[in-house]
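Just one protein chain is left out here, and the rest sit where they should.
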Amino acid sequence: MADRLPMVDKLWFILPEVALFLGVVVIFIMGLSHSKRVRDMLPMITCLSLAVAFGLTWWVYEGSRGQTLLSVNPNLMLMPMVGKYVKMSACAIGIILAMVSVGSVDRRLEAAVAAGHLPFDPIRANRGEFYAFFLLSLMGVMLTCNANDLIWLFLALELTSLPTYIMVAISRPPRVAQEAAVKYFFLGAMATAIFLYGFALLYGSTGTMILTEMQRAFAAQAKADVVNSFGIIGMILAMLGICFKIAAAPMHFYAADVYEGAAAPVTAFLAFVPKTAGMVAIILLLTTLGWSGHPSTGLPEPIMTTLWMIAVLTMTLGNLGALLQRSVKRILAYSSIAHSGYMLIGVIAGPANNGINAVLFYLLVYGIMNTAAFAVLAALERRGQEIETMEDLAGLRIKHPGMAVVMAIASGSLLGVPPLLGFFAKLYLFIAGIQAGQIVLVVIAGLNTAISAWYYLGLVTLPIMAKPSAQSETIVRSPFPWPRIAGIVTAVAVVVLPLFLGPLIRASQAATTPASLTTGVTISK
Amino acid sequence: MNWAADSCAFFAAVQPLGQLALSHYLITSAALFAIGLIGFLSRRNMIIMFLCTELMFQAAAIAMIAFSRFHLDVSGQVFVIFILTVAAAEAALALGLVVLLYRRRETLNADVWSELRETPTP
Amino acid sequence: MTAALLLIVPLLGAAALVVAPARHAKWIALVASTIAFVLSIIMAVRFGPLWTSREFNQIGWVGLIDAFGIRLSLGADSVSMLLVLLTTMLMPLCIWGSFSSITQRLREYYGWMLVIETAMVGVFIARDLIFFYICFELTLVPMFFLIAIYGAENRARAAYKFFIYTFTGSLIALAGLLYIAWQYAKSRGYHWSFDIETLTTFATDMSATEQAWILLALLAGFAVKVPLFPLHTWLPLAHTEAPTAGSVVLAAVLLKLGTYGLYRFVIPMIPLAVVEYAPVIAVLAIIGILYAALICWVQNDMKKLVAYSSVSHLGFCVLGLFALNPLGVQGSVLYMLNHGLSTGALFFLVGMVYERYHTRDMDQMGGLCNRMPVWAFFMVFFVLSSVGLPGLNGFVGEFLCLIGAFTASADNASYPGVLGPWYAAVASVGMIFAAMYLLIMTGKVVWGPLKEPGGHGHAGASRAHGSTLPADLTLREIGVLTPLAILCIYIGVQPSPITTVLGPPIDRILGNYPETVERLAQPDLRPEHDVIQVSGIEQGEPAVSGHQHYSGGADG
Partner (left out) sequence: MTEAVQLSLGSGWLAAVDAARSVIAGPSWAGWILWLPLISLVLCGVCAALKIHTKLPAWITVGSLAISFVVIVALYMSYRQPMEIPLLDWFNLNWRSNDGQAGSFVAGFAFYVDKLTLLWMLFVTGLGTLIALYASEYMEPDVKRGYARFFAGISVFLFAMSCLVLADNLVMLYLGWEGVGFASYWLIGYYYTRPSAVAAAKKAFIVNRIGDLGLALGIWLIYYNFGTVEYANAQGTGLFQILASGSYKHEAGGWSIQAIPFLLMLGAFGKSAQIPLYVWLPDAMEGPTPVSALIHAATMVTAGVYLLARMLPVMELHPAALPTVAWIGGLTALLAATIGMAQYDIKRIWAYSTVSQLGFMFVGVGVLTTYGAAFHVFTHAFFKAVLFLTGGAVMHGFAGQLDIRKISGLRHMPGWQITAWTMLVGCLCLAGFPLSSGFFSKDEILAQVFAVHRPWLGFMLLFTALLTAYYTFRVWFRVCAGPVSYEMGEEHHGHGDDHHHGKADTGHKAPPRHAPPAHVAHQPHPPRFAINFVLVVITVGAIISTFSGSWVMDKVSHSSAAVLHAADSHEHHPGWVPWLAGTIAVAGIVVAWHFHLASRKSADALRARLLANPLTRWLPTAMENKWYVDEFYEWMIVTPLWIFAHALYLFDRYVIDLLFVDGVARLPKWMGRSFQPLQNGVLQSYAVLMAGGVGLAILLVVVLMPHLRPWLIGFFGGGG
């Protein structure tokens, strides 16, 4: 073992997280300041710190010191380069999410203070806490990808989800947000307990917490063809626990209610951040179990079967659920469940068939598409309330042509209509799935996409073609311009990015070609 | 004084946990987990539900300690420390939330909170 | 380079439309589509020797999305060149034809028309599987919007059904296509390539069971578009609701994507499955011919009648295609062109009546030739062209398809086939039904005493109050119909230049069919599980032989 303690080397790679933490501290303090101008600066600082973290990640990984550290100690981390890709995409989407959430927290309190009815009372103001937790949760995601042992992984996952419970609670005043928070918290706690127990069994079966060593232990057991029941059960429990984060099959029940209850920016946040953390965690865990290690079939059959079942159930329940909804947020909730199902195809395909690159690429693309859809909801309001049902969207084209086009592009891309980015992400997943021999799974995913055409077409036709209904007459722009800008930026990204597909996919491929993965064969060029 | 070496020596002298003893611990931790889970599912009171999640956390901690003792590897116990801290964080958060809800609905019953649901469409 | 330009010009036009004021929209669209037409003519002229060569003309490629090995390469053989010319020729006419019928949301309308033109041209000149699929699906989006925004009463339902029906089909076809690409990649050590040419040479060596599954998948995608018999129910609904120019584009070109897909993917790539299931598909086509023809007979909505008639006509096209001999396939390609011209024109004519009387119900109107003699002339002309009167274009395609199917029996000398005289004989009964329902329609609408909808045959007080169109055709409308009429006569009288041009590519595609048919004819040699040694195909890398295990072939 190298004489240097691995932990010290790894500190270098968490520099971006440290930058974020500084941001968090500053935001906490500024949140309490009496002057409105300072409080309005909070989103700006969030974006600033995220930008700094973005730059730092690039510098950390590409810089000379980073490269030497990686080359000197290959199994410093299980998948070292994943961090670069995930951190940068998390920061980028984080900036957009921050823009979307401008002005949604403490709306009524700030208005009252501005109107002079209420003196500013730091105790009641949550805007500071909201943005702080926003950054903390993003920090959690960034930490997950550097995890090389179970403890770090557990802490990172908790750091991701705990702040989100609070964000849901303080996102908007009405009772329904608190109900969502309660559900989210308790079910989250239960899921955490389950995957914690899983970690315990994993530790028990391999005797080590370090993922790289665990990988060797599993490989050794596989070669000796020992059926390690504790390990398998532990892995299943861990995965099911983490499925709560990505809202996959058995653990997806909370998603619809929580997404509907929380405010649109928070729901956008929930749909992306915990999902990324969960996906990265599952990838790390399954890599220990070893696509590479296991001689015969990549993942051992029990895991493969469970994953297959989860993927199919998630896709189907997600799509079937969405068909019946009238509320746009509930539709987007079910669509997020369905998209987790699609991503699991990539996970099943495994790194040998570019499955992991496909999942990572899909995460980024899903982040962009989903945020675009939620930006539209955040950008418009009716009598101070967020727009909820499909009737609100009817005939949006007449008064808000921009937002109608953004919604159409977002749902078109979520559906996977060719020229838009979503199609290429889904195509990459399908190619990975077919390359892994999962023809049946890809066909099921194809049929699910077809079923999803119903509600996505609904989201396209209502704003563009339907006649405005009584409700949609009174819809007006929200006083804050930022969500609309975020919507337009993401829509443009969805339309323009297919032209730069090459570099994006090469980046996602670079994420999974560290030394430790022996059979990482990439798609040519 | 190289306390690190001494501690290793101390451990070295201790025999690793027997297979049979390990199973006893695992059974207790599994039972504890089950109790926590059933309590979580059945009890209506939110505080009790939270306590049941704590139970589940502790069950995992016991298993962790048992395995650490079995493998003579200290990282299991280090993990337990972190489990405790996280559990404490969740407790703080849970109580905060419960107080918020109590102020809203004057009851701790979890079933009250079920407006967000799907009304069966025709 | 002109091919890439051909794709970009309509897109630039659409982009310009977004900026331009509404009243200039139609002129910009017309200019853009005419430029595209001129470009396609330049491309055709410069197509040079390839018109008659057996090779495939690789027009050029843009390594845009080369991450997956997709090289967005464009290329055309004479069949796709003809279909491109059909598309680019029809587009200006459609745009010019819809000047008076579309009054609001002009920019969007013409924008979508230009986008659909790019997509259609993209499909025909795509040499890359994924680029083909992108354009194939991209045609759905503008068509969906055209029907959903500018359609008639229950346009939303029609647009939904059209989109989802075809979208599902094409997704299953994508799975089939990806399976072929995967097998190819696997046999080449995972160097993915989506080039249609290499995949075609590779796919022919796949085992019979694999090819059967792929046939099912590809049929699911393309048969919906053709529309083959059981999957045709979306067409009448989509046609009756689509605006005039929309249904002209839908009938003239979008249906040809299905048959072009069959021609480009099904026939060359999976010969074993095609030979085995050609009779089944031929029977479906024949049922389609007679079934749709009889239904046309009882229709009283003109547009639905013409829609069902295109279902019946394309049955001939598919029958010709699966005759698997040069006569049949040349006939079906000719049929694609002719159906585009005559049915496109028929939809224009029905649209012109709809603009004036706002009804398509044949029972409400009669003897319009008293009121609109020029319209009546064109109506009778194009009815006769689609009835298949010799001397006009319909006859040429229909005759070749039927004679192809007729001579596609097992004991034919040069091209033994799997169909036979009985298939063609039953299908040719469709010619009688075609005459029946089209002439009954003409009899009701064109001839007879004058009866105008909404008022008995007095001076056109009853004519649509809103429409400013004079009774008979305006110069613009005549301008739209005359080129189609001239083309109909030209192809009808002089098909030989087209048939000589179509010869080489069709010979290339049907190259190894006689052998496959003979091989499948003797039961003992039928491949049960793995693949039999297939003689080298005359161009491209040597076919990899002996496919028990997928050893890496020595492929460039």
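Letters A, B and C mark the chains as written, and numbering starts fresh at 1 in each.
Here is the rule we use: contacts are C-beta pairs under 8 Å (C-beta built on N, C-alpha and C of every residue); 3 or more make two chains touch, one makes a residue touch a chain.
Small disclaimer: the values here were computed from a predicted structure and weren't measured.
Under the touch definition stated at the start, the shown chains contacted by the missing one in the entire complex are A, B, C. Although one chain is not drawn, the whole complex shows that of C:Leu11, C:Leu85, C:Ala156 or C:Met436 it is C:Met436 that touches it.
From the set C:Leu402, C:Val418, C:Leu473 or C:Leu487, the residue in touch with the chain omitted from the display is C:Leu402, counting the whole complex.
In the complete assembly, the contact with the undisplayed chain comes from C:Trp234, out of C:Phe37, C:Phe167, C:Trp234 or C:Phe348.
Taking the complete complex into account, A:Gly437 is the one of A:Gly384, A:Gly437 or A:Pro481 that touches the chain left out.
Interface residues of subunit B with the unshown chain, by the touch rule above, are 37, 40-42, 44, 110-111, 113-118, 120-121. Across the interface with the omitted chain, subunit A contributes residues 182-183, 186-187, 190-191, 194, 229, 232-233, 236-237, 240, 244, 249-251, 253-254, 256-257, 291, 296-298, 301-302, 304-306, 308-309, 317, 319-324, 349-350, 352-353, 435-438, 451, 454, 519. Interface with the hidden chain, as seen from subunit C, comprises residues 161, 164-165, 230, 233-234, 237, 291, 294-295, 297-299, 326-327, 330, 367, 369-371, 373, 384, 389-391, 395-396, 399-400, 402-403, 406-407, 409, 411, 413-415, 421, 424-425, 428-429, 431-432, 435-436, 439-440, 443, 446-450, 457-459, 471, 493-496, 499-500, 503, 506-507, 510-515, 538.
We take it that only the chains that are shown with their structure count from here on.
In terms of which chains touch, the assembly is arranged as an unbranched chain of neighbours. With centres taken as mean CA coordinates, the chain nearest to the overall protein centre is A. Taking A-C and A-B together, the pair of chains sharing more C-beta contacts is A-B.
Note on chain placement: the centre of subunit B and the centre of subunit C lie 65 Å apart, centres being C-alpha means. Chain centres here are Cα averages; for subunit A and subunit B they lie 26 Å apart. Under the contact definition stated at the top, not a single residue of subunit B touches 2 or more other chains. Every residue of subunit C that touches subunit A in the complex is listed here, in rising order: 63-69, 130, 133-135, 137-138, 140-141, 144-145, 148-149, 156, 159-160, 163-164, 167-168, 171-172, 174-175, 178-179, 181-182, 185, 190-192. By the touch criterion stated above, subunit B contacts subunit A in their complex at residues 26, 29, 33, 36-37, 40, 46, 49-50, 53, 56-57, 59-60, 63-64, 66-68, 70-71, 73, 75-76, 78-79, 82-83, 86, 89-90, 93-94, 97, 100-101, 104, 110, 113-118, 121. Subunit A contributes residues 412, 417-419, 423-424, 427-428, 430-431, 434-435, 439, 442-443, 446-447, 449-450, 453-454, 457, 461, 464-465, 498-499, 501-502, 504-506, 521, 523-525 to its touches with subunit C in the complex.
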